[in-house]
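Here the complex is missing one protein chain, while the rest keep their positions.
This part shows subunit A:
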Amino acid sequence: MSKIMTVDVLSSIKGAQPSEAVNKLFEVIKNANSTNNNSFNNNHNNCVSLNDLREDVVIESSAIEKQIIIENFPKEKNGYLVVSKVIEE
């Protein structure tokens, strides 16, 4: 559980490194004074009311939508959509 993951692994981007330009932004945040130290105690959430939730129903996609989703799939073999070998670890 305590395995340390570097940002390139976390980001799934080969050789990725933190950038100087972005680190400069983070330094400003670290040094900033915030009058409000409890980020969960606010009135600015865009939560949906429990009385206003949408119906929990399955909405069927249209035939054309399904067709385009299949078209967008990168690889097909013998009528199956193909992915690379699964992760075995």
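Everything below uses one rule, namely that a residue touches a chain if its C-beta (ideal position, glycine included) is under 8 Å from a C-beta of that chain, and two chains touch if they have at least 3 such contacts; residues count from 1.
Please note the rule applied: contacts and distances are computed from a predicted model.
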I want to check something: the complex is missing a chain, and I'd like its UniProt protein name from "(2Fe-2S)-binding protein", "CidA/LrgA family protein", "Nitrite reductase (NADH) small subunit" or "Aspartyl-tRNA(Asn)/glutamyl-tRNA(Gln) amidotransferase subunit A". "Aspartyl-tRNA(Asn)/glutamyl-tRNA(Gln) amidotransferase subunit A"
Suppose we count only contacts with the excluded chain; which residues of subunit A make the list? 5, 7-8, 10-22, 24-26, 28-30, 32, 34-39, 41-42, 44, 46, 48, 52-54, 61, 64-65, 68-69, 71-75, 83-88
